[in-house]
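Working notes, structure below.
Excluded from the complex is one protein chain; the other protein chains are retained at their positions.
Labels run A and B following the written order; every chain starts at residue 1.
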Amino acid sequence: MAIKLSELAKKLQCDFVGEDCLIENVADINRAEKGDLAFISNVKYQSSLSVTKASAVISKQEWLQGSTVSALISDDPRLVFAKAATLLNPVVAPSSGIATSAVIAPDAVIADSATVDANAVIKAGAHIGEHSYIGSGSVIGENVSIGQYSYLNANVTVYANCIIGDECILHSGVVIGADGFGFVKDNDAYFKVPQLGRVRIANHVEIGANTSIDRGALQDTIIGEGVKLDNQIQIGHNVEIGEHTVISACTCIAGTVKIGKFCLFGGSVGVRDNIEITDNVMITGRTLVSASILEPGSYSSSTPMDETANWRRNAARFRTLDKMARKLNKLEKMLSEKI
Amino acid sequence: MAIKLSELAKKLQCDFVGEDCLIENVADINRAEKGDLAFISNVKYQSSLSVTKASAVISKQEWLQGSTVSALISDDPRLVFAKAATLLNPVVAPSSGIATSAVIAPDAVIADSATVDANAVIKAGAHIGEHSYIGSGSVIGENVSIGQYSYLNANVTVYANCIIGDECILHSGVVIGADGFGFVKDNDAYFKVPQLGRVRIANHVEIGANTSIDRGALQDTIIGEGVKLDNQIQIGHNVEIGEHTVISACTCIAGTVKIGKFCLFGGSVGVRDNIEITDNVMITGRTLVSASILEPGSYSSSTPMDETANWRRNAARFRTLDKMARKLNKLEKMLSEKI
Partner (left out) sequence: MAIKLSELAKKLQCDFVGEDCLIENVADINRAEKGDLAFISNVKYQSSLSVTKASAVISKQEWLQGSTVSALISDDPRLVFAKAATLLNPVVAPSSGIATSAVIAPDAVIADSATVDANAVIKAGAHIGEHSYIGSGSVIGENVSIGQYSYLNANVTVYANCIIGDECILHSGVVIGADGFGFVKDNDAYFKVPQLGRVRIANHVEIGANTSIDRGALQDTIIGEGVKLDNQIQIGHNVEIGEHTVISACTCIAGTVKIGKFCLFGGSVGVRDNIEITDNVMITGRTLVSASILEPGSYSSSTPMDETANWRRNAARFRTLDKMARKLNKLEKMLSEKI
């Protein structure tokens, strides 16, 4: 798809400077060729503007001084670039209809404009909304409800009774609604606690590959509007995640955790069970959240990387940290008495 | 399903006090309505007994003083609640039979009362026991044996020759019997070590979504009776896990690890290869088990969470811990010589 820069400027509501040209696609500024639109998001890349082969760039006004490249002007070049990339690479709407190899329960309701791809399975009572897509090999359980314009890639599994909103994207390997991990000791064995809740996913949620979200035990597990979950994440039963919270890959959230709105989690974060994290909290990668966080801010744990030989010496001392602190206090006291 | 409280008491072998009533389902004590059975498991929730709208509760005798709510009496209210929830929410046995879209090898043996759901695949020589269920899209490899009353949810994969016992539950995305991670350096590349063992899973085992258990290299990987594995767990080749051990989500167990009976692992635990953990060991969340544990008890590693600014200062000092310890010892010596 090709479009004139002037026309793109209109669609993206940007000013543009320089000569008009034809834009065919987006590219990284250092690899761009003729026909490409690139961007810079930081003054430190300003020098790229004079050497890029891109036909046009997206930049803040102030970074363009001395440059002759055609440009779209924006205070948020990265956002405009994302929007341009979306315009130039429209998602091909799947041709609606039900593949002959799909297995659809007689009383499932599939909207006319929805697509069910090859070998997908839709169980009794399920409802697939207008323009939604169910990928090959995906299995949609009994009475599941999926809204409009949602896109479930191949080999997704949704257990019975779960609810997925509009314009959601679920990647392959996602499992929604498996049983929460609940057992009670019964003499020398464990008795399974029935997991009677559901998973309810609001609109505009994206869920990465191989992520799993367990159903609630008594209430529901709830994923709020606009939440973005990366790959390989584990969400335990009864968890609630507030609107527009973003969680990076391999994070593990235990049961009955309540997370606020607009939080940002790095990768491989761990959150223990039965705690609460308020709105606007940032957790850096690899942190173990072992207690509730009631004040917005940034929180961390973990230790820094070192060469193994150094690390080994220091790590060994970790086991004597309390002894060191006591000795230090004793010396301080001795010294102050002597002076 | 509705049942009289008096009848429920009989089935659960509890005493009951107060007026008889009709119980329709279980609920959290703070959200319960008429017809619900709730429970408290701790004296600190005693005050809920006077305000709950539940028709009845499960409680220890001593917490009921002053309360007029109908109650089942138990010293383990949580267990009785789990049993009541199970009674009130019976799992609907899948209607036995083989879906027309399932692909069954001619010499696979499917018990008459077993179910193979839509688009599942059963390979040659596999055996599915009485009342077991193979979910949609699941693939059961050659010569796999699955016992009675086991329930494999949708999109489970079991590799050839693995053995699964009776009354097991495998959740979606589980992979049993993939090759262990074994390679030998061969000049400048790696040569794959054939993984010739199997995975053997005993009875009453539950395995969470997207968990993978590798087959053994020469011997088998063994999961003992009643073991409960949460989601997103990795179990390496040749691992043995003893009876009734419970492991939380995202735990990573390397190869040739032997874990005892009745252990309890928190989430995101790591266990290095070729070590042994004895019976009755508790490992707290996020711990890295870097050596064998030969004494029962509770073990931990990791560091506490802090505000990022504080954490950064302290974490930086971690790299000088050995130097600090040496300096401290030197000062102590100097001071003792002066006194």
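To be clear about the criterion, contacts are C-beta pairs under 8 Å (C-beta built on N, C-alpha and C of every residue); 3 or more make two chains touch, one makes a residue touch a chain.
For clarity, every value in this text was computed on a predicted model and none was experimentally measured.
When the missing chain is restored to the complex, the residue among A:Leu5, A:Ile40, A:Ile164 or A:Cys250 that touches it is A:Cys250.
Only one of the listed residues, B:Ser6, B:Gln46, B:Asn89 or B:Gln234, touches the absent chain: B:Gln234. Taking the complete complex into account, B:Ser298 is the one of B:Ser50, B:Thr68 or B:Ser298 that touches the chain left out.
Residues 25-28, 31, 76, 78-79, 82-83, 85-86, 89, 99, 101, 117-119, 135-137, 153-155, 169, 171-173, 204, 206, 208-210, 226, 228, 230-232, 244, 246, 248-250, 262, 266-268, 285-286, 302-309, 311-312, 315-316, 318-322, 324-325, 328, 331-332, 335, 338-339 of chain A touch the missing chain (whole complex, contact as defined above).
By the touch definition given at the top, chain B reaches the unshown chain through residues 101, 103, 119, 121, 123, 137, 139, 141, 155, 157, 159, 173, 175, 178-179, 181-186, 188-194, 196, 210, 212, 214, 218-219, 232, 234, 236, 250, 252, 254, 270, 272, 282, 284, 287-291, 297-304, 306, 310, 313-318, 320-321, 324, 327-328, 331, 334-335, 338.
The criterion applied here is as follows: only the chains that are shown with their structure count from here on.
Chain geometry summary: the mean Cα position of chain A and that of chain B are 26 Å apart.
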